[in-house]
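Below is one structure; the comments refer to it alone.
Not every chain of the complex is shown here; the ones you see sit where they belong.
Labels run A and B following the written order; every chain starts at residue 1.
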Amino acid sequence: MKSQMSYAEAIERAIDSAMSADPRVLTFGEDVRLLRRNLLVGHGADRVMDAPISESAFLGAGVTAAMSGLRPIVEIMLVDFIAVALDGILNHAAKNTAFSGGKWDVPLVVRASCGGGYADGGQHEQVLWGLLGGIPGIDVVVPSTPADAAGLMTSAIASDRPVVFLEHKLLSDYWLDYLGGNSRPTVEFDVPALGANGQVDDPIQSVPIGSAVVRRQGSDVTLISLGVGVHRCSEAAESLAGQGVDATVVDLRSVSPLDTETVIRESANTGHVVVVDEDYLRGGLSGEIAALLAEAEVPVSFSRVAVEDTIPYARHLEHDALPNVDRILAAVRKIP
Amino acid sequence: MAANSRLRELYESIVRIRAVETAQNHLWNVGLIPGEIHTGIGEEGIIAGVLEHLAVDDAIACDHRPTGVFTASGVDPTSLLLELLGHPDGLCGGHGGHMHFLSESDRLISDGIVGSAGPAACGFALSAKRLRPGTIAVAFFGEGAMNQGMLMESLNLAKVWSLPVLFVCKDNGWSITTHSRDLFAGDPATRAKAFGLRTGRVDGSDPTKVSAAAKRLIDRVRSKHQPALLHARCRRPDGHFLGDPLIRVFDDPVGQTREIGSPLPGSVRRGSGSMTEQISALSALGIRLGSLGMQRIRMNRWDPLLRLRCTVGTEAAMEIERRVSAEVRANVSEALRIAEVSA
């Protein structure tokens, strides 16, 4: 059975099911009692805890809580704020299992919103998935649809490894509402309809971490993306179809592990690759895809649509800085 | 300067902040400002009371509510409004936006990372000490920010490096939708005292009291090269940011409560908590909304503008209000004209 729901609802469903099935699952972070009030009411104040603005302390606490029997979902409001608490991820969550000689698991989920397109400025609109995905010892997932959001959250909670779960603010409607921007009829954000809402299986179908999916199969060019970028690619692909160019759209879903098999197969099929990455151009992900292809000796033309500098505030500047449909089309047009 | 004229200047500063913030809020409401806006309405008494004692070479690090400080520092409101409109002629060419007003000539910054004003003020104070002796740095932040590690570190750093910093904690009792007293152990002034800082506590809605307390601490910071902290309580009628969901519930309980204030019935049923747990969780949310409601009802008592107005006297106050509103209206018109939009 499937039902229609929003991206945010899908995540909540996944957590709600996990909390019902396993009393060790709990969630904490800033404002979560309000943000996750459904979970609060359903599972009690002991398992949905507000935290002070002390990301290092409560993320660090999440690591050892996970090592001593709980399965915490720690919320970092915006992934940009991970900068004050990176230590917990880089030096602890990602390393403790290795330090123990592989003997001690860290079943931690770090949940954070990410991404831009709503004029919140360069310190609130980053995605940072390349930076996080470069750290060995953790997984990083970025769902682009409600079904994937539910399925990947389910897998993340079940995983014995630390998983960073990134949800894009343009998809999670309540973030735009919460941050106030969406409460006015006169302001519009470019929210991808198919990402913000969609069909989700009941019970939730878990999605394996590390598996990409082909959203559209074409023969002329392969667009590789994730998160909101996938929807921009699909839109670009529709427009390209009108011009007789048949595009494949690959949704990576996980930054780490990367589904190298799918990337290689779909790239080889068309011979032309455009990576559409909302992260910084040199943030790591888009380069890594070039490296995978080079190592596998897949001869392709390669180009990137990514964020080149600090994201500016003004809407027109912000629009140009983020990977948009026009930039994708321009990149495809340049293919020799 | 005569006490009366000082009072009038203080009032003028508050009126100007209120006028610029109100204009900003209006532009946001009609959608000309797209993203988040954190207003400082309700904390103008703290800003104006502190800034009264700063000199042109002093430096200031603000948090995510910078409009008041920038206005009171004399930055052209037109350039602030243009920045908010995302225009190239804005203070930062439209690159910074609301949380990132920066003005090099005024040594004024603001920032969207909670707690960062602490280290930033320390850095300004280090330059001040070496390059501009006798000048100081001020950090403005909320009580929630005092739980951020880097801010606590900077209290220690300022003390052991003998940095001339005035830390100003604007305590509205809330960090976004969380009641700070539930998550703050001890209180801001005691915490600062433990680092050896001089501290002052004041009702931030009483501008003359703020001014007196700030003067005492600033004189010391300036002359002794030692940090101090001013803890000032305040109330903000607009909540955390414009469009604050808690405020929306309070203003339109019928329309919004279902959506925001109360849980979806479905998930109450699905939850694994006991009935008692569920009820106590629900009532926690109720208390949160209720206490916010009481705060809004008592707002007049906490309004620094209204409180100072009585002291200044109606006639003088009206003259100031008329003059300043006209000036700010002119700023707004100019900004709209340059940006070629209408509101």
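Following the convention adopted for this analysis, a contact is a pair of C-beta atoms (placed from the backbone, for glycine too) under 8 Å apart; a residue touches a chain by one contact, two chains touch by 3 or more.
Quick caveat: nothing in here was measured; it's all calculated off a predicted structure.
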Labelled copy-number formula for the complete complex in this structure file: A x2, B x2
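As a convention for this text, only the chains that are shown with their structure count from here on.
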Centre distance in Å when chain A and chain B are each reduced to the mean of their C-alpha atoms: 33
Chain B to chain A touching residues, read off their complex: 28-31, 34-37, 83, 86-87, 90, 92, 94-100, 111-115, 144-145, 147-150, 175-178, 182-184, 241-246, 248, 262-264, 267-268, 270-274, 277-278, 280-282, 284-285, 288
Complex contacts: residues of chain A adjacent to chain B: 12, 16, 19-20, 23, 30-31, 33-34, 37-48, 50-57, 80-81, 83-84, 118-124, 177-187, 310, 312-317
